[in-house]
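The other protein chains are all here in position, but one chain of the complex has been omitted.
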Amino acid sequence: MTTHVPQGADHLRTDESPPERPVSQTDQSSPDAAFPRALVWSDERVGTAKGLRFALKKVFPDHWSFLLGEIAMYSMIIALITGTFLTLWYVPSMGHVVYDGDYVPLKGVGMSEAYASTLHISFEVKGGLLIRQLHHWSALFFIVGIALHAARVFFTGAFRKPRELNWVIGVVLSLLAIIEGFAGYSLPDDLLSGTGIRAMNGFMMSAPVIGTWMTFFVFGGEFPGEAIIPRLYIAHVLLIPAILVGLFVLHLALVVIHKHTQYPGPGRTNDNVVGFPIMPVYAAKAGGFFFVVFGITALVSALVQINGVWVYGPYDPTQVTAGSQPDFYMWFSDGALRLLPGWLEVNLFDTVWSFNIFLGSLVLLPLVWVVMGAYPFVEAWVTGDKREHHILQRPRNAPTRTAVGAAAISMYLVLALACVNDILAIKLGLSINDLTILFRTMFFVLPVLVFFVTKRLCLSLQRHDRERVLHGNETGRIVRTPEGRFFEAHEPLDEYERWALVDYDTPTPLGLTQGPDVDGRGVARRRSPLAGVQAAVSSFFYKDAVRAVTPEELAAAHHHGGEHEALEAPGVPQLGAPVNDSTGDDDFSDSHGSSVQAPSGHR
Amino acid sequence: MSFLAARRRSPLALLVLLFLGLTFTGTAYAALQTNVPPGTSAEGASQEQIDEGRELFLGNCASCHGENAEGNGEAGPSLYGVGAAAVDFQVATGRMPLPAPTVQAKRNVSQVHFSDEQITALAVYVDSLAPGPDVPEAQWLDTAEGDPANGGAVYRTNCAMCHNSSGTGGALTRGKYAPTLMGVDEQHIYEAMLTGPQSMPVFNDQNITPEEKRDVIAFLKTIEDGANDQGGHTLGSLGPAGDALFAWTIGILAFIGAAVWLGRKAA
Partner (left out) sequence: MTNPHHDDTAPAVRDEAAAPARAETFENPGLPPHVPRRADVDPKAAKRAEIQVVVLFTLSALASIAFVVAYFAIDQDLKGYLLGIGEINLYHLAIGLTMGVSLLGIGLGAIHWAKTLMPDEEVVEQRHPQASTEEDRLVVGQTLSHGWRSSQLNRRSALLGSAGGALGLFALPLVLPVVAGLGPRPQGLYTTNWAEGTLLRIDPSGAAIRAGDVTQGSVFHVMPDGWVGHEAVEEHGAEAAMVAKAKDQVILVRLDPSLIKSQKQREWGYEGIVAYSKVCTHVGCPVALYEQQTHHLLCPCHQSTFDMTDDCNVIFGPAKRPLPQLPITVDGDGYIVAAGGFREPVGPSFWERERPGLLGVE
């Protein structure tokens, strides 16, 4: 099925070696290396060697952006470790106690056991404050890491076939992460988090038909009751982490099954993965990175106070503090609640429909994640692309997707910043009312603006790449011809640099590839009723795409710019257009694309 | 290491400066503040003092508040019955005289134009027109006598919704705001509660008793002395907004910096 055509120097390094010599030529193992005796016992029972042989040779490409997911992964592990520590003292109870601990400004104040035990961890348990801060900071970094990782995957097209499923798992993970975060934020039962629960109660109550019942069932009665903290606790320490860790393991397993994607570059093809093996380089780097992430989080936790719950006091439904915000990952929803105008609440047949509340919470939350999860399938439908993709796209090479992503992020940011309108107002000396109106406008205007600006930016970057491939890098040297004309000398790219710029393809809009309405025998083709929509969206995506330079174009440019070339510094290798009439290894020439299996060669 | 050198001019340096700036705001002013003696009122003031106050009033205040402090429509309210406490609060914190009409008079301790004696004279003059709340007696300002825990409870019910549970202030409608209470003199905090300046409501002694006011001040001074600052930099006490700003700037830059270093080929 697969025929691999050796490229460049990789025949020297391939691991497809004959079985009788199961080591590569760069191997540095000792001549009498043998299977470790300590592992024999387990090998006889579970076949350890088979697994290790597979695992230790896994190759991971090296790029900083591939570590964003690791930041999230390691932060999650830190949160699990520190969270376990906290459960040893935290009391998930809303039972009433009178505080008699070390923190003077709360002595004698009535509060819940949950809040009292959080104060106990902060002031009396040795190292408790550090662990609490580690837990909260790592939770924030977990979600920051997820956001950046998701953005990297999105903008490089890493979610395309065969990784759609893993994207969906990642999307679910991110949703679980913020629910987990919200539950944890609520547990100390301080005035700030209690206000958050109050708002949650309010927006659950706004659901048509089932809202009142749902709220009473979740809270075990009227707000606040005494059930919500214990229930959030079991969700926070058992239910959600169990699902989170389970899905996360699946997420990783799929990375192993698919092998990691890689950026376009010399020697990198859709059929290989170029990087460092787990043993020893990647183990040292990834293992070391865990300690780096943990170390940075520890330093931050030592130096920067987070969520000092003693500042807020115990939760009391009659009290509230200025600047009541949730943690940043819930801002977009709370921001939407601030922006939606009151007239959206309507009475129909004497029942209350609070669109001003449930649109921004009960509808928006799932909607964002459904849209994210559905994106790969939408894009695949638009391109009609059924191929596997293991080479990433530089964001500029998918201008419409990049612009859509940037517009979506701008929309999200408007909502998120709307949630801190009071902080912005006081820090920038603005009116909170003006800010709210500004954000309402921006929600509709900014995404459109961002879309067009981003798309134009991508297209000009692509043209810039074409210029570089065709005419080389600018050198800044001005050369005067004997006739008195001036040129800036350009230095041609070497073939490695050039390859990274030309290794991408751009689908043709589907309307152009679907063929005539009747086939060769004069029979009308069967068209799906959505084919027209599909063609329109496809055209929106790809009609103004900038294509990669072809060898012919390069040859033509050289021919045209003959006198340029004559002026180039001697000794720079002239790049004739490589004549490429082979077909087999050519992964990216299939620009027609799309909905059929690649016609030739190995796929 | 070249790694450090390359970062010296980075945006990180700016953030570190910002970080340092946040720490020092609000702590430096406390020593500069001027004060009218506790218990000041028109009763027991000398006629010379009241005359001096009238002179000062005509020169500095009458253009907005009217020649007899009867008020001047939009320009300035009547000062009948505002008492010596209101005058001390407004003038000794630099809010009045107002240089130009704004949404809200700003506290500006470095711009106080008057000496203690002059403010006292102004205060007794205004109080002599129609009596109002006196400058509080010293016993109500002695934080050692106050109960910060009870003060905290009173504060959270009556004050935290505007001034923030950490006393650092918050936004009101249409550009108005509740200012920070950190670094504010005990006497001025008391006077603000008593007189309700600008948007702030009045908390008379039947609403919050003098003992409770003292408790509130004791609570605020406990915070000011660092009771809340346990686990490191408080990031301006902005709550989750400060945490998010840190996580998305310095925090994430540190991680990405480490990742870039890891991914880069060694020389």
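Which chain is which? They are A and B, in the order written, and residues in each are numbered from 1.
Quick note on the criterion: contacts are C-beta pairs under 8 Å (C-beta built on N, C-alpha and C of every residue); 3 or more make two chains touch, one makes a residue touch a chain.
All values derive from a computational prediction rather than experimental measurement.
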Contacting the left-out chain in the complete assembly, out of A:D32, A:D350 or A:E483: A:D350
Query: Looking at the whole complex, which of A:D43, A:E388 or A:E491 touches the chain that is not displayed?
result: A:E388
Field: Contacting the left-out chain in the complete assembly, out of A:F85, A:Y99, A:F289 or A:F332
entry: A:F289
Statement: Filtering A:A116, A:L130 or A:V311 for touch with the omitted chain leaves A:L130
- prompt: Taking the entire complex into account, which one of A:S75, A:N307, A:N421 or A:T454 touches the absent chain?
  reply: A:N421
Field: Those residues of subunit B which, in the complete complex, touch the missing chain
entry: 19-20, 23, 153-154, 157-158, 161-162, 170, 172-173, 176, 196, 198-204, 206-207, 209, 212, 225-226, 229-234, 261-262, 265-267
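Throughout what follows, only the chains that are shown with their structure count from here on.
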Query: Roughly how many whole angstrom separate the Cα centroids of subunit A and subunit B?
result: 44
- prompt: Can you list the subunit B residues touching subunit A in their complex?
  reply: 148-153, 156-157, 160-166, 169-175, 177-178, 219, 222-223, 227-235, 237-241, 243-244, 246-248, 251-252, 254-256, 258-260, 262-264
Statement: As the complex stands, subunit A meets subunit B at residues 62-68, 70-71, 103-109, 122-123, 129-130, 132-133, 136-137, 140-141, 144-145, 148, 191-192, 285, 288-289, 292-293, 296, 300-308, 310-313, 316, 318-328, 331, 420-423, 425-426, 429-434
